[in-house]
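Heads up, one of the protein chains got dropped from this complex, but the rest are sitting where they should.
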Amino acid sequence: MSESAEVMTFDNAAAMGLSRAEWDLIEKRLGRTPNLCELGIFSAMWSEHCSYKSSKKWLKTLPVDGPQVVQGPGENAGAVDIGDGLSAIFKIESHNHPSFIEPYQGAATGVGGILRDVFTMGARPIALLNALRFGDADHEKTRHLVGGVVAGIGGYGNCIGIPTVGGEVNFNKSYNGNILVNAMAVGLANSDRIFRSAATGPGNPVIYVGAKTGRDGIHGATMASAEFSDETESKRPTVQVGDPFTGKLLMEACLELMASDSVLSIQDMGAAGLTSSSVEMASKGGLGMEIDLDLVPAREAEMSAYELMLSESQERMLMVLKPDATETARAIFDKWDLDFMPIGKVTETGRLVLLKDGGIACDIPIGPLVDDAPEYDRPHHDAPTRPVFASQNLAGDKSVSAVLLEMIGHIDLASRRWIYEQYDSQVMADTLAGPGGDAALVRVHGSRRGLALTTDCTPRYVESDPKTGGMQAVAEAYRNISAVGATPLAITNNLNFGNPEKPEIMTQLVQSVIGMGDAARHLNTPVVSGNVSLYNETDGTAIQPCPVIGMVGVIDDVATAAGTAFTAAGETIFVVGQTANKTDGWLGASIYQAHYGDATIYAVPPVDLDAEERHGTFVRTHIVNGLITAAHDISDGGLAVAVTEMAMHSKFGAAIDAGDDAISHSWAFGEDQGRYIVTTQDAAGLAAAAATAGVEVTKIGVVTDRQELKFGAADTISLAALIEAYEGRLPALMA
Amino acid sequence: MQAIVNISLKNGVLDPQGRAISHALGDLGFSEVADVRVGKQIQLDIDETDPARLRQRVARMCETLLSNTVIEDYSIEIPDENK
Amino acid sequence: MQAIVNISLKNGVLDPQGRAISHALGDLGFSEVADVRVGKQIQLDIDETDPARLRQRVARMCETLLSNTVIEDYSIEIPDENK
Partner (left out) sequence: MTLSAMRVAIIVFPGSNCDRDMMVAIEQLTSRRPALVWHKETSLDPVDLVIIPGGFSFGDYLRCGALAGRSSVMHAVLDHAARGGAVMGICNGFQVLTETGMVPGVLIRNAGLKFACRNVDLAVCDTVASPFTSGLAAGQHLTIPIAHNEGNYFADADELRRIEDNGQVAFRYVAGAAFGPANPNGAANDIAGVLSPNGRVMGMMPHPERAMSPEQGGSDGALFMSKALESLVS
């Protein structure tokens, strides 16, 4: 019997992840039972991924406005004004589950997907970043997953020719069975040439471009468990395979077409492919759409309406063109050897009508698909209070340098070189500071301007105290941008959590979104885009919560930026944001505690947003006016680790002291927030400037030309030894 | 003894390389080429004299390392099997 | 008709991938593995009904594109040849 005639039951709906209430609502809205294709479309649009049903209520609380915001959440990516009539267009997106099943292809298609979100807006992508979380270093899967994910990210980015300029990686056993792969893309466009996805003009042609549609990515599990699935279903691959070469052609063709004033609206086919793209375009335009599925370029024979609508084949786009532009457009796509096919038209009906084999495969009102998408206020409670860890020496009477040597090789502190040297960080020839420093610095092509880019999150903080952890992620990103001398502009975020139906997980989500919102509001970095990934669990245990922040900042003249490397012997080293009489530091939830302490979850270092803004502004200002010669924010591992990184990145050493006091482990390794290490040739000038600005600064030493670090009077260690431990860790893991 | 493992993409898995090659062959005047699929061929020299045991071991190797069973199928040839 | 082209590295050409795989197999406990060489297998569907002519054409494809004769050897199989 023909597919459209198949009558679905609640069991089919349940197999597609819909609840009884959701099923009843569908029948009510349709006034009949949906067929397979229609049910598939509802289940996709009402899925967590497309509807944000568990998170929407809280996402609405995030600040999304500001004078710099050109496009906030709601489009394929967000956009902020960076001056000269240009916008930075960016977004982050997760590809966690596919990357665990097939690390190379999962990561590669994650990169391809986020790039499409950015060039769909009319922006030429100029940089890629990522945020990765893997299981325990010695878990048997970790090596394989790290190798595959890193190769996959490089495999796509290197081939399409967009530099991967930064990212972050942590290891924790909670990710053993559920890694996180979040990819961020940043592009540039003229602010008055940004393309959006709302369909316009009833009668206008709807065009399919890019690669052909195959059966990849159709939810195999769902299919197999449903009655209508046939024998072969289960054998079909559920992971998509990326084709960066076609991705590159599609990017060039779309940007060429967009320059030709032919495109009215455009939408990439991401999650839920043709379904979400057609529905989103029509609903945003308040219109309808009619598509003849027999016209969709297919890679395989006899694909059903359901399969065509839910395939997640990569490198595809849907566009509405000006009626008279079709031939211009076709010529461009022919030049790039890409499929170009008018498959339907915009209508006034407000309905999604799909034709197939001379019949109607689907005819549903678009309103309910979007407006009636469920929105849940899931139960949550107050975050648990954590014991404050009494700062104390956990590493016995080990010297600071001995502890440092052990910690610098810690899997979460060690050099990421093994990873980032597999990424082409320099193609496009505008990368002035690539991976390895604080924020990456990418020149706006042909200008003196630069964009500073970073991704950050500290899951162990979020786990202990989601609200402070959410704030801290924004604050740390803000510090990384400020440490190169750039002004933070806006953020994108990727909320990675477990099962939101569990109150304790929902609590993590709610609290960290509140903290993130507070910080974004306070630091004037509104949220312009993002993504949510829930149900990151294995056998009922959730991942460490990981609300990743991607931040973009701008600097007017790249020549005024600073790096983390010491620049000259004899310069004075200051801590910005720390008083002279401070002799200890916050070790609770620190790497030092993780390395030497017990498994208790302790309270996290407090985040003072006023101080963050004051200190960041001070550092930025004096980097740009040249008073500060090198800067590095203090984060994981504390002050001693920050100083060590500045030395290892340079040809210089340092002599550090804590005034008259002996250096305590907590002073050296405490992770108190809001601090930076900076160097200057004019110590008096810096102290004076700090006094005027009301910022606490403390001299903690000098840069030396000896290849060693000296702590206090007698405790020294060679940079060579530190570099060996720092550079050796990942290669040893991956050998 | 020698074993040959042929690894090919599962049906339905996109083969961009195959597509590119068949385009190129077309451009070079081989217009009769309808479709191209690219796979790997792995030749193993193994210290094992019993074909049956060899086949078993090689199958294990395929499952654990040689083939990515999420997107690839494999087949095993033992040239000397019927000698 | 179908043709299968097997492309292997000439002897003497080093094969980093093959070496890596045989190490990996060793680490995984397949100590019997003496040597591994990785080649390509290209399956072509061709609009040609005469096996002899097919073989000729495919040989031409190998010479002009499919194999780099500086480092690679190729062999051609025509499954339906003896049907």
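Should a chain be cited, it is by its letter among A, B and C, assigned in written order, with residues numbered from 1 in that chain.
Everything below uses one rule, namely that a contact is a pair of C-beta atoms (placed from the backbone, for glycine too) under 8 Å apart; a residue touches a chain by one contact, two chains touch by 3 or more.
None of these values were measured; they are calculated from a predicted model.
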### Query
Of A:Gly113, A:Gly135 or A:Pro244, which sits in contact with the chain we cannot see?
A:Pro244
### Task
Just name the one of A:Lys322, A:Lys398, A:Arg417 or A:Lys502 that touches the chain not displayed here.
A:Arg417
### Where the missing chain touches subunit A, by residue
151, 154-155, 158-161, 243-246, 248-249, 336-337, 417, 420-429, 431-432, 443, 558-559, 727
### Task
Pick out the residues on subunit C that sit against the missing chain.
12-14, 16-17, 20, 64-66, 68, 70-71
### Summary
Had the left-out chain been drawn, it would touch subunit B at residues 16-17, 20-21, 24, 27-28, 38
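Definition applied: only the chains that are shown with their structure count from here on.
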### Message
Please tell me the distance, in whole Å, between the geometric centres of subunit B and subunit C computed from their C-alpha atoms.
### Response
9
### Query
Any idea how many Å lie between the Cα centroids of subunit A and subunit B?
37
### Query
Any idea which subunit A residues touch subunit B in the complex?
101-102, 105, 211, 214-216, 235-237, 239-241, 243, 245-246, 299-300, 313-314, 337
### Message
For the complex, give me every residue of subunit B touching subunit A.
### Response
10-14, 16, 20, 23, 68, 70-71
### Task
Report the residues of subunit C in contact with subunit B in the complex, numbered from low to high.
6-8, 18, 21-22, 24-25, 28, 30, 32-48, 57, 60-61, 64-66
